[in-house]
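Note that one protein chain of the assembly has been removed; the remaining protein chains are unaltered in position.
Up next, chain A:
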Amino acid sequence: MSVSGKSVLKRLDWFSVLIYISLVFIGWINIYSSTFTDDNPSIFNFASLHGKQLFFIGTSAVSIIIILALEANFYERFSSLFYIISLALLLGLFVFGKTIAGATSWYDLGFFNLQPSEFAKVATALALAKYLSDIQTDIKRKKDQMISLLIILIPAFLIIPQPDPGSALVFFALIFVIFREGLPLYYLGIGFMVILIFIFTLMFGTIWVGIILGLLLALFLLLKKPSFKVPIIPVALIYIAIVLFSLSVNFVFNSVFEQRHRDRFSLWLRLEKDPKKLEQIRRDIGYNTYQSEKAIESGGLSGKGFLEGTRTKGDFVPEQHTDYIFSTVGEEWGFVGTATVVILFTTLLLRLVYLSERQKNDFSRMYGYGVISILFVHYFINIGMVIGVLPTIGIPLPFFSYGGSGLLFFTALLFIFLKLDANRLNELT
């Protein structure tokens, strides 16, 4: 250990740590409220969920000390190993996994259920940073682009069949890291177009997508400078490709998707035109979202107060202590509470962007972006789902949702980066 513990604490970004502590604290308060019953009011009752979460918070605190105490280059050096271990653990689930609520995502360690996909997020972020920061890697090369994508996709594809498509989705967020490091932006453009065409096709149908696109093209041809020569054949091919894609969207939606997926989209995009049927879907398929929206709405500006959320007490919102924990914030702390949480996350993420950009070491910066991508996508999808602007995708809210593996590895994810950041001046000397 070349760096003493004292100097780590001195150089640690305490601003981020403070936000982390706030989020964990607010999170636990709300878990307490949503799992509290008159039988187990004691906060140290480890048979209760809020008691267990308190234990996980303690475990996380210990892990922070270990993470900060280890040498900074330990993480870079062993990142490939972590990655391979995580892939092995994911594969092992097919044999030794424990099934909870239909998903085989856990190892039963007796006192604790370990969710390797959480570990894999940290390992993949490290591995990706390691690969991209390698002096031999050039992100402009197609081959290197493919390998980076593979690093992300292998764990994702191992997680999908658990089935846990929500967690798998998180890995795609790591593409942001590759973008930051130079992946041409038109990839992002294409991705964005694909999503837009997908949504427009569902909302308006292939014919309208074709017509509108044709009109836009005609408009472009009319307004273009006479000197600009249009490559007729490629443009025509792209147009045909888009129309074909749009047709395939219909096929996928109607034949590949299951009814529950279709319903989620019907609800999200308001595809069902009959208001009565829509309301029915809202209450049946969208039951969770409906209840969580109502709970949040009933909080009003200042909320009903700690332990006073009637819908929380009545267990109206399913999975409220895990994925829907944000609805408890909404009901009991009102707009003041929800806005505070959103602002805390936004601030933390922006702070991490700032910290990443100031890294002199490529690995640290890339890992920093990995951390931001993973935290952001969780936060975005989770709160988006709970407040009803995104379809239902079940992933937890970092630092908030009940769950040991989640809290432990989100903590590890963040503090490994803070350790790297604290160490950045040593790199120069």
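Operating definition for what follows: contacts are C-beta pairs under 8 Å (C-beta built on N, C-alpha and C of every residue); 3 or more make two chains touch, one makes a residue touch a chain; residues count from 1.
Following the convention adopted for this analysis, contacts and distances are computed from a predicted model.
Which of the following is the UniProt-recorded protein name of the chain this complex doesn't show: "Fumarate reductase iron-sulfur subunit", "ABC transporter permease subunit", "Penicillin-binding protein 2" or "Na(+)/H(+) antiporter subunit C"?
"Penicillin-binding protein 2"
Which of these, A:Asn30, A:Ser105 or A:Thr338, touches the one chain of the complex that we don't see?
The missing chain is touched by A:Thr338.
Among A:Ile100, A:Leu350 or A:Leu425, which residue is in contact with the omitted chain in the full complex?
The single option touching the absent chain is A:Leu350.
Tell me which residue among A:Ile64, A:Ile296, A:Ile325 or A:Leu413 touches the hidden chain in the full complex.
A:Ile296
Even though one chain is hidden, which residues of chain A still touch it in the full complex?
Its contact residues with the unshown chain are 38, 176, 179-180, 182, 185, 291, 293, 296-301, 308, 310-311, 313-316, 330, 334-335, 338-339, 342-343, 345-346, 349-350, 353, 357, 369, 372-373, 376, 380, 383-384, 387-389.
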